[in-house]
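We show some of the complex, not the whole, and keep each chain where it was.
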Amino acid sequence: MPLLHISLRAGKPVAYRQAIFDSLYLAMRDTLDVPEGDQFMTISEHDATNFRYGNAFGIMRRDDLVLIQITVFNTRTTAQKAALFRRIAELLGKSPGIRPEDVFVNVIEAAKENWSVGHGLAQFA
Amino acid sequence: MPLLHISLRAGKPVAYRQAIFDSLYLAMRDTLDVPEGDQFMTISEHDATNFRYGNAFGIMRRDDLVLIQITVFNTRTTAQKAALFRRIAELLGKSPGIRPEDVFVNVIEAAKENWSVGHGLAQFA
């Protein structure tokens, strides 16, 4: 039950934004072993004046930059997280076609007891 | 000083969204012992194309799904978090009337020294 918040510049076509969702879901299926239908994601579209980025770490970013914040269980290994990052960049590169320079991902971790995916229960505690 | 970010589909009436705020605040008062006026919450409304969810974990969700991300002190017990989840689903079920299947909650934890609620001070460090 990763929860994803995706931020990008406003104005991309519907198909482009759906491809972002699809690629992120597939990347999680491939590397985090999430079950079918385990996709909970929002996209926030920002005007240029509400979206600020820089070129730190020697990476020349452009307006297509996508900021992805993923909250997951605190049970993933370093290798799993590295695989997730690789797969996300790979899949977003294919569809909708985002340059690898423009894929920024941050993972936040939350214990199993910190999730309720319905019915007011802590299903994984 | 929980900080809450709530994501849902766009188009709900004002009273509906105010009821979400009210119920979440009451749930925190009841289960986390937060003081009066300790409510810091935003709602982000998303078009269908910017809001993706699935039916993982055997729960049939609908477009009324509410994704609630709550950042709190890292001092809460498992029992407190479970009580919070229960109370949130219960109160949102009463007002504005959200099905328990459509209440998704994630808790993120931050140390006391990680909060400044005004004046540039770390009031709880």
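By written order: A and B. Residues from 1 in each chain.
Just so we're on the same page, contacts are C-beta pairs under 8 Å (C-beta built on N, C-alpha and C of every residue); 3 or more make two chains touch, one makes a residue touch a chain.
Worth saying up front: this structure is predicted, and the values here are computed from it rather than measured.
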item: Copy number across the full structure, from 2 displayed chains; value: 3
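Quick note on the criterion: only the chains that are shown with their structure count from here on.
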item: Separation of mean Cα positions, chain B and chain A [Å, integer]; value: 21
item: Of all residues in chain A, those that touch chain B in their complex; value: 1, 3, 5, 14, 17-18, 21, 25, 34-45, 71, 108, 110-111, 113-123, 125
item: Residues of chain B defined as touching chain A within the complex; value: 5, 7, 44, 46, 49-57, 59, 61, 67, 69, 78, 81-82, 85-90, 100-109
